[in-house]
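See structure below.
Left out: one protein chain. Kept in place: all the others.
In order of appearance the chains are A, B, C, D, E, F and G, and numbering begins at 1 in each one.
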Amino acid sequence: MNNVKTVYKKSEGLTDKYMTYCPGCTHGVIHKIVAEVLVELDVLDRTIGISSVGCSVLNYDFFNCDMQQAAHGRAPAVATGIKRVRPNSIIFTYQGDGDLASIGIAEAIHAAHRGENITIVFVNNAIYGMTGGQMAPTTLIGQKTTTSPNGRDAKTQGLPLRIAEMMATIPGATYIERVSVHNPQHVRKAKKALMKAFTIQKENKGFTLIEFISTCPVNWGMTPKDAVDWAVDNMIPYYPLGVFKDATVGEEK
Amino acid sequence: MNNVKTVYKKSEGLTDKYMTYCPGCTHGVIHKIVAEVLVELDVLDRTIGISSVGCSVLNYDFFNCDMQQAAHGRAPAVATGIKRVRPNSIIFTYQGDGDLASIGIAEAIHAAHRGENITIVFVNNAIYGMTGGQMAPTTLIGQKTTTSPNGRDAKTQGLPLRIAEMMATIPGATYIERVSVHNPQHVRKAKKALMKAFTIQKENKGFTLIEFISTCPVNWGMTPKDAVDWAVDNMIPYYPLGVFKDATVGEEK
Amino acid sequence: MISEKVIIAGFGGQGVMLMGQLLSYTATAKELNTLWFPSYGPETRGGTANCSVTISETDVNSPVISTPDSIIIMNKPSLDKFQPKLRKDGHLFLNTSLVKDVKLRNDLNIYKIPANDIAMELGNLKVANMVMLGAYLEVTKVFDPESVLEVLKKKFTGSKATLIEINKKALEAGKQAVL
Amino acid sequence: MISEKVIIAGFGGQGVMLMGQLLSYTATAKELNTLWFPSYGPETRGGTANCSVTISETDVNSPVISTPDSIIIMNKPSLDKFQPKLRKDGHLFLNTSLVKDVKLRNDLNIYKIPANDIAMELGNLKVANMVMLGAYLEVTKVFDPESVLEVLKKKFTGSKATLIEINKKALEAGKQAVL
Amino acid sequence: MSKVLMKGNEAMALAAIKAGCEAFYGYPITPQNELPEYLSKHMALHGRVFVQAESEVAAINMVYGAAGAGARVLTSSSSPGIALKQEGISYMAGAELPAVIINVMRGGPGLGGIQPSQADYKQITRGGGNGDYYLYALAPETLQEAVDLIKEAFDIADYYRNPVMIAVDGLIGQMMEPVDLDREVPKWDLTPKTWVADGNRKNRERNVINSLYLDPNDLENHNLHLKEKFDDMRKNHQRYELVNMKNAEIAIVAYGSVSRIARTAIEILAEQGIKCGILRPITLFPYPKKAFHALPKTVKDLLVVEMSTGQMLEDVKLSNECHLPVHFFGRVGGIIPEAQEIVDKVLEIVGGEKHE
Amino acid sequence: MSKVLMKGNEAMALAAIKAGCEAFYGYPITPQNELPEYLSKHMALHGRVFVQAESEVAAINMVYGAAGAGARVLTSSSSPGIALKQEGISYMAGAELPAVIINVMRGGPGLGGIQPSQADYKQITRGGGNGDYYLYALAPETLQEAVDLIKEAFDIADYYRNPVMIAVDGLIGQMMEPVDLDREVPKWDLTPKTWVADGNRKNRERNVINSLYLDPNDLENHNLHLKEKFDDMRKNHQRYELVNMKNAEIAIVAYGSVSRIARTAIEILAEQGIKCGILRPITLFPYPKKAFHALPKTVKDLLVVEMSTGQMLEDVKLSNECHLPVHFFGRVGGIIPEAQEIVDKVLEIVGGEKHE
Amino acid sequence: MAKGRIIIDIERCKGCALCNSYCPVNILDLDITTTNLKGYTPLISTDPDKCIACGFCAIMCPDSVITVERFIKEAK
Partner (left out) sequence: MAKGRIIIDIERCKGCALCNSYCPVNILDLDITTTNLKGYTPLISTDPDKCIACGFCAIMCPDSVITVERFIKEAK
């Protein structure tokens, strides 16, 4: 039809497989914008995504590019392994907060430390979704999970880790930003952040990490909309959005 | 003798065993002040030290207290295991930069993240001493090691990690300081830092880490004095001394 | 001698796990042997959930029910999965509110219960499972509904205690549905 | 037929590893079979270092020398460790600059070489090892010093080339010491 | 006490508390999550320690530390998580530290699947870590047995100063059965832990927990000392059950949940007039070689049934010492064998020709 | 080409380069450090990749990634480091990825010691990771053989899409021997790697590297597919050497550096008129069962000699199928057995009474 | 008149009701009269004519259920 313009449709960066996420989980939103950016940068054909262990483990079925599934927490190491032998490829890992902030923090830090030219998509939903809602390093104080049944207690379980802030101190890292997908405006902002990160990678400028504030309606025990609101009210105050490191700055001007 | 006062002698915090470090290695200096602090705080009898894997692996023979030898990089986990079941004990780990900054960074970060009430003595000598001088995450740009034979190259090996700076961003950590032992004045300062750290632990105020700039004359290929001077000229500029986090501040005044 | 092997299956959220557990709790209270085994893991997310319950006066051996005596089917995919396994002359309890227009074997005892509709009438869709259970108990006579209710009372304490009444009604309604 | 098993031992830094390697390199150049095996790891730090060299026209089997034909001893702890292993009538080369007042077996061929003193005279303490090697070669005739020097020339290139002359002198001085 | 209906993972957790377990360190993984979840609530209620570690590697090293400080300590995981613990387990065996490790097995290799499996048999009995060591490994088949063995396992670990592995699978972890948590279990003869490095040094010399022996002579002696312990386990503490062996013509060798299915199978076989017994290993290490000597002469064939491609076969062959033909039936990847499949296999053997 | 004198670790490194190894990912550990050190210099010279990983865990997962992208890839470590790699190795076997892993064994358990040992036999042959898988495992005895096997190992790994383990010890890693690096080795029949996920997707569908199969049916099929590969290895690719077997009355079973010592022992024995042969496994998995069938009738006893407390004994018993008495002599913890000790043991056996 | 329209791929919809809240003209709801094959209550537009083709719903839908089309006024 000539008098109709498609302003939004499912990205070609995604396959047609039915996504296994729970209804209303923002993992799906993040998948979409990653896929869109890969298509818009015209790199899908040379991209290898790394699925990590978490709810997103099956996304090797969802992203419409070469994929490798990595052991829990080790996606940045797998990414390093690939990128070093296939430097022309575009590599991203997609990791949850259990995967990256807990078991895999060493691999994430050292990929940044070596300045690996890869992009980490880090999905912080303050919980272990896949395994049924255990406490994550990013679980907020007072938040109830199956392993903090009385709410996370600073005394015995510590204060939540701020990954973007921590990773930003690593000299080898190029770009670190924290974004959220709680409304269309922020989805667009988040996509811009991804665009920046993948562009940096495309230009061989080094390590990039985008942290996403995300939801887990099922394990938080909320409707998807309430979950998004909870994230805005509770997570963003502790995990402020913004650019935490941008080593391309001076150079670009 | 009445007219003689001993102003310095070997600490009772050390055993009589012959220390296995190479001649002039500052590991020995750090051992001495750790031992002295434990004696001065009168906690030797309830201290458990954790030897890590590195040149200091045998220091379970040197510190005159209960000791546990930990797997490479895992000393903070071992410390956590102990402290939680024996909260009245004083626990320190003694870890090299290979041990803590490379293989063990996850365990160090998460001990801080949980706010474990332990003290980490972190010895940064910019190299793997024990195994014959391989590159560490803290090896300086241009520094030659057996696995960076042409000098560390930022392009392929990244920029050196700054541990104190990175750990200081962890909300759960209480006190982080970087010190050096390159002359008597700095040894005294370093001892003060240790005193502060162990005092914080004694008062159950949480996680403390003291990073030491140290030398490896043998693998750096220098005399002990040249090594100390090299550390001052090359390491301290990249690894500035100072307090990076002190969560006791407001409270103390 | 009681010896019953039942599989209960439906969507996640329909309370099939609880149904099975109630049977096993009741069996335990009666000092019978019993075993409850659920489907588990992410496969259950959004998809189907089921559990197997064995109740016996002798030891329960195999935890897996190859040939159930009864199946309680809360949705269509579950029928496809479990109908073939049901033993000849076994009892098939069908939630006909959700399972319609399906092919049924002709060597079975089939009980059609519009459980969702009944539950809605009772005022809470969530008790559709108890409606099915009421029907199941009435037909198989494994336990009387009172024993199950006894267990329910022990489990539903505090704020949940208010739910006992409606569950009781649901059990009764299920019973009526197959009378 | 050449068949030689020698252990070379001393402090770390005395160049015992190099001595052994030179023998194995020379053997390789002559297309003989050979095997060099060092003590390794932190035990060698500050403490003693040693290596075993086997040279043979037939296959070298066991990499471990249980009963050496010769031992070259650069310091006292090494004498204690290896003298008992030396075969009867074996050759014991002793750096008497450092190993003094010791008990020696009387079923051995013993060569006393003040290697450090000789090396000092030559102007470089570091070549004490080559002095010992010179003595060893002269007695055992395993290789002529020229062949070893040939290898040394290949190894010492660039700035190290200047060291060849003094090493040559050291080999010669060692030879003289046992003539 | 009367029995309570509990989920396997929770019953095992509670059994540990009853055994005086002072601390749990672990990391979530399906299908054992209810175990740490239960403990996260109940350890604190008992004044005990629960820590969710950052990883399995950290967890086992926390266990190392707490055990070295003299505490009774537990960790649990499932197959890939156990793989990650191998270095730490080797350290514990090397440093002679007691602990109980529960492995709720799932399908492999790699990430594999999450359904029940016995594919970690090699990992459990042959050690995935470096060096000459073994774990005392117990494989219960019911929740009651799991509870009883876990309670005893802490004693066994302390007795031998060696980690004890409880080998179960997703079935046992996820099922509910009535259990009596207060049944008496054998008490082992334990001596005070004078070797602990717990920072409580009033009347003793300092203690050191360590597995490093740079002098090969010392390390050899240490290894021989450890070997004595493993030999003692082999000699004195094999465990097994023989079921229905009287006049049996064939014996099924199966452990854990598979032996339960075998029990159903032999009932079906009995109806068909086939006398089939079960040799059920309870210890996977030490493997119950003695059970094979105890088989009646009537047994002419052995059928090994496993949820693996045949990992226990070697132990059966070694124990059986070439006396009887050994057959195999296995399902893998999370598929649980059905009793009828076992029955069919038995019929094939007793009916048909014998093959290895 | 004429031979060059090289240290074992360096010769193995160079062999990998000659085999077209495109990338090395590893972490330092004694006694294999010269291997990564050599590669840190020489890989770059050949335009290849060398990365010192932050840990053994990271290293094996880098290997996983590079192998998944189709590269020939190597890692090396020593015993405790290999224990840390177990999860990753299991993943590689599960995802069917080829790679070569060199284990320069040292004493254990735990930190143990750094002297030569063969105490990882179980870890190597029975897998320390979870699930039903094996590694093709080669145990060279000389540097020449090490070089030749490593060159072939990359082919074998590609052929089977499975990791290949090179099992050596500190002796082989640290010794120097003359080697010919350019000897021809068998070429395996390799098909193009159409399965790689390397981001080079011109004319193909997207590829996925994965070991997860949530549906048990799929996972069972996958396991059975893997088993076929391992069975094929067992059937077609056992390797061994029989030495001096003609009329031998006793056979020593020994691999790697111990078989070299055994060679010296049988020379001594020959002088004393005792005919002793050596059965030398070259593949530890598949274990060379065929070698036992090939033993001459004159052999009346088997003597297993190892640098472990007897980890290979089970394989020998299984292969020997109860035909001959099996004896054992071992040294552990870094102690290298002396030829004379082996001689004495043989004399005890052929002279004295037979015992198991 | 509508500025555009949305096309709902009903079988992919999980009835999560996330999109609804972001529609500026409030025309989205779940269609409780039906369930799709997966058992979910799918999305429906209650007043398609009001759609301004802003795309907010589509952007927020985690499952790419919604396609948004804008009607283009024909030039002159």
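The rule we apply is simple: contacts are C-beta pairs under 8 Å (C-beta built on N, C-alpha and C of every residue); 3 or more make two chains touch, one makes a residue touch a chain.
The structure presented is a predicted model; accordingly, all values stated were derived computationally and were not measured.
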{"item": "Sole residue of B:Val121, B:Val187 or B:Ile200 that reaches the chain not shown, by the stated touch rule", "value": "B:Val187"}
{"item": "Contacting the left-out chain in the complete assembly, out of D:Ser52, D:Asn75, D:Asn129 or D:Asn167", "value": "D:Asn75"}
{"item": "Chain B, residues in touch with the chain not shown (by the definition above)", "value": "2-11, 14, 18-19, 21-29, 31-32, 183-184, 187-188, 217, 223-225, 228"}
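As a convention for this text, only the chains that are shown with their structure count from here on.
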{"item": "Intersection of contact partners for chain D and chain G", "value": "none"}
{"item": "A-E or A-F, whichever has more C-beta pairs in contact", "value": "A-F"}
{"item": "CA centroid of chain A to CA centroid of chain G, Å", "value": "26"}
{"item": "Inter-chain centre distance, chain A versus chain C - centres from mean C-alpha coordinates, in Å", "value": "41"}
{"item": "Contacts with 2+ other chains: residues of chain B", "value": "57, 69, 71, 102-103, 105-106, 109-110, 113-114, 130, 137, 157"}
{"item": "Numbers and ranges of chain F residues touching at least 2 other chains", "value": "30, 54-55, 57, 80, 87, 91, 95, 110-111, 114-115, 210-212, 214"}
